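Below: one structure in structure tokens.
The complex appears here without one of its protein chains, the remainder shown in place.
First chain written, first letter: the chains are A and B, and each begins at residue 1.
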Amino acid sequence: MSTHSITVDGHGHDHGHGHHDPNLQHHFTEMEQQFDSAKLGMWLFLATEILMFGGLFVGFAMQQAKFPEAFQAAHHHLDRIMGAVNTVVLLISSFTMVMAVWAAQMGKRKALIVNLVITLACAATFLVVKFFEYSHKIHDGLLPGKFFSYAQGEPNEYIFFSFYFMMTGLHGIHVLMGMAGITWLLIRAIRGEFGPGYFTPVDLIGLFWHLIDLIWIYLFPLLYLIG
Amino acid sequence: MLPAQGTTHAKDVDDLYMFVFWLSVVFFLIITGLVVAFVVKYRRRGPNDRTGNLTHHLGMELTWSIVPLLLCMVIFFWGFKDYMTANVPPGDAMEINVVAEKWLWTFEYPDGMRSIGSLHVPVGKPVRLIMQSKDVLHSFFIPGFRIKMDVLPNRYTEQWFQADEPGVYDVQCAEYCGRGHSQMNAKIYVDTPEKYEDFLENGDEEMRKMPLAELGKLIYETRGCITCHSLDGSRGQGPSWKGIFGADHKMTDGRSFKVDENYLRESILEPQAMIVQGYEGIMPTYQGLLRDREILAIIEFIKAQK
Partner (left out) sequence: MATLTLPVVKSQGPAKPDYLNDPKGIMSWLVTVDHKRIGVMYLWSVLFAFLLGGLFALLLRLELLTPGEDFMSADTYNKVFTLHGAIMVFLFIIPAIPAALGNFVLPLMLGAKDVAFPRLNLASYYVYVVGALMAVTSMVLGGVDTGWTFYTPYSTSTDGAVTLMTLSAFVLGFSSIFTGLNFIATIHKLRAPGMGWFEMPLFAWSIYATSIIQILATPVLAITLLLLVMERAFQVGIFDARLGGDPVLFQHFFWFYSHPAVYIMILPGMAIISEIIPVFSRKHIFGYRAIAFSSVAIALISFVVWGHHMFTSGQSQLAAAIFSFLTFLVAIPSGIKVFNWVLTMYQGSISFNTPMLYAISFLLLFSIGGLTGLFLGALSVDIHLHDTYFIVAHFHYVMMGGTVIAFLGGVHYWWPKMFGRMYNEKWGAISCALVFIGFNVTFMSQFFMGSQGMPRRYYTYLDQFQPLHAFSTFGSWILGLGLFIAAINLVVSLRKPMDAPSNPWGGRTLEWDTQSPPITHNFEETPVLSHGPYDYKAPVQPHHTA
């Protein structure tokens, strides 16, 4: 978001002061201002993400209040072990992400790369586990809405699975987005573009990654434990 | 400005309406008055006009925050009070079941009689409507009584009224429901007690006196036929009535009938028995909904559609 290097800028006197960080965009006067703006922007974006998931949470709560038995019965189909494993995996990835930001800030290129790779690996693990969970559900016919074909159980159980798939699906898409971001960071880190003077992208994607983690921390008990 | 008042509740609503109306007029006149006065008085005369120094004034800010706030509270409590009375039906209310479907209203009386598109109620008695929809959202709106309530597919909603004056009131559907939304009307007949008794036994008095063809037209318009059948030959939900009498009609099951009185009668009372080719069997049965004379009338009316 803030990695634009100066393109057309013939107006040297525009910036008011002499030094020219190649990462400084033309409309900012100093790196700090640019960093603060980017960070503020990211926080606002996270707010929109929370509200978007918030809609799903409210919908879930309403339907759960309406069909408590169905939700109770349905949530037994979820595999708590797999859910717990995924929670741990994401928590670890959040930790390594923090380490990555720290490494970038300190200019430790190697540590940065290692931490990013671990984070990426955790994300991949998460998705693989999710894949197994999904395929198990699909096999049992525990699918959202009209594809639901599981014969036994309470009526309206399919509503639980509608939410299960929509919530974890949207979350999964975010994990993919996060992975794309981390990969991009990794490439730039290998090129050695980050250092104490410039680590904004690492910081921002770090924030985004923590949000993804946080949402899962809410999803896990909601879907797997309480139902 | 407002339609005739059919209930005391309507009068209450109108009082508040008029209060807010005059309040708005006053505020609008204040604003317009000031704007016009300033525009005239302080219009630009030249580049050297002297202008005032006033940039803020706490007293004024407070005045125009607090006065409107107080007025708003008056409106709120007033509106709330009337809303609550409109929501709590008296215990002895007569109950009518209302079923909404695309695009007609069906009423069921306490004694089980049903009618489509017209509701008779006795004057001066509270009536409670218990409403449900068969498909999408509708809204039962009686402008003359100033009441309206959405009709939902998944649960009952209700509203009540007590009509004070005998007369005829329009019902309109106020929640968008598709093609027939603007024609999803009904009529409420508020009868004197004698007339109401009479209605329960023999049906509508005026309708009894009407010539057959005219009665047929009325039924066509008020009992829902119009939502599906056109008179000009254009295709609707059901076949048009233009020129059908005497024609031969093919059914979906391959049989073919000549459209005569018997065929028409059966189509109305048992529509599912013979379904015209190219249409779906969605026509509701009118068994128990139309009296004999009414069926005769509608047949007469269909015959007249050459």
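We adopt the following convention: contacts are C-beta pairs under 8 Å (C-beta built on N, C-alpha and C of every residue); 3 or more make two chains touch, one makes a residue touch a chain.
Values in this document were obtained by computation on a predicted structure and should not be read as measured data.
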Option touching the unshown chain, where B:Ser115, B:Ser139 or B:Thr222 are the choices: B:Ser139
Absent-chain contact - pick from B:Pro90, B:Gly124 or B:Gly178: B:Gly178
Selected residue (touches chain absent from view) among A:Met31, A:Leu56 or A:Leu186: A:Leu56
Contact set of subunit B toward the excluded chain (per top definition): 1-3, 12-13, 16-17, 20-21, 23-24, 27-28, 31-32, 34-35, 38-39, 42-45, 47, 49-57, 60-61, 64-65, 68-69, 72-73, 75-76, 78-84, 86-87, 135-137, 139, 141, 143-144, 146-150, 152-155, 157, 170, 172-183, 185
Hidden partner chain, residues of subunit A it touches: 1-2, 4, 8, 11, 13-14, 16, 25-29, 33, 36-38, 40-41, 44-45, 47-49, 51-56, 58-59, 62-63, 66-67, 144-147, 156, 158-159, 162-163, 166
